[in-house]
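The chains shown are only part of the set, and none of them has been moved.
Chain nomenclature is as follows: A and B, assigned in order of appearance, with residue numbering initiated at 1 for each chain independently.
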């Protein structure tokens, strides 16, 4: 059967969500987390980071859940980190905000690194920033043919996160990795496929149905084989990824307090008005 | 000159083979090992694992051999592990069978990891299971355009072997690696080429001749340059590969004794009747 939970926790989904910004459904052992801020292109707020982290950590040990899918509602998959996250400066000052943000990010990324069951991304449209870099931490990634992939970290005075500084050059070579992480070029779904970032590209109007079929198949495979094989595959990466995650968050904490970053974000927000 | 040895050992090939299931020829310093069970799609038996391991270990130190080619006789390259290997349960019980099989596999894979001379695969048709995963341990891999590559480990309640858990995500990224190792999707020669698993795809009826030319060229290169360069290239991998090999065999030993695996194999064998 299928169930939707957002504001209330349930036995199979004990996480009480903060708002409607995420939708969580469960069907046939598959948990689907839908980014649900279409008017903001599904930009991720502090609460959403916390809730996704909780959902992953909770379902990791929930025997009813065999796999988790992440997707977006509306035209975008996700426009990345909500820049308004930088605006709520606490009384302790920007240093506190930067330190808290680094911990938030590190825990979020760590929950992806350590998720023990198949994690599937269903990229329904353009993806920006952290919604792109995290893709290499998923086990399977399916994208609509109109999806784009864009990581304009330098343009915002920042630096790569979600282990992308480690995984990108290894997966696609430095020459193509730096075109994304340093130059900030936007690429198409087809290019992302050629760069080994995604499993398959599907026509936009077939994507959800195709992913549903694949995930059903996945949930019906011998589960211990799947979970133990994933653990084996991940075992040679985990320490390296956690180390990259720590270094990336430390650099970002520093970057967020830099003049370069503050000016770049200000410029971006003014242009957007 | 050319010579064929199967049941009798010779000075240049001191390995006495157990049966006709392997053919071994030697020509111009190139040893060719042909999987020769076409009626069984060249499925690999316990004896064949042992003989290939011996052939590799023996030719490793034989100065007359400059390179080794592995290919298959008939339509298939190899249908993988012969499942009848699981049927000969010794008096000591299935634990003994699983432990012995894990040692057999580990030694076989180790002989590929440590082979000091060029190792060339000539994939003459469909490849399944361990005949696919081992390809990344070869130095050069040529495939017929009708070859396919299929690793249905989960469907059989098992887990990846031959260092594929380590090498696959590194060579083609996790998103494509998991499509093979976890989902068990079958891919074409062209797709295997795009995923960096193989060197070149040749038309089926040109394959053997093209590989012969390449291997002749290889055997005529300054041999110490080749052997020492291979050792250098392999040096940063060997310990990591042996470690992956050990962990994979340990998990497989456990998997082979699992309810999931026994039921999956039973189901497969019944379907095949």
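General remarks:
FYI, contacts are C-beta pairs under 8 Å (C-beta built on N, C-alpha and C of every residue); 3 or more make two chains touch, one makes a residue touch a chain.
All of these numbers come straight from a predicted model, not from anything done at the bench.
Taken over the full complex in this file rather than the chains on view, the one protein sequence occurs as 3 copies, with 2 of them shown.
Going forward, only the chains that are shown with their structure count from here on.
Taking CA atoms, the transformation carrying chain A onto chain B includes a rotation by 120°, reported to the nearest 5.
The geometric centre of chain A is 37 Å away from that of chain B, both derived from CA atoms.
Of all residues in chain B, those touching chain A in their complex are 153-155, 157-160, 165-166, 168-170, 172-179, 181-183, 194-195, 240, 243-244, 247-248, 251, 254-255, 258, 260-261, 264.
Considering their complex, residues 118, 135-141, 170-172, 194, 196-200, 214, 217-218, 221-226, 228-230, 232-233, 235-237 of chain A touch chain B.
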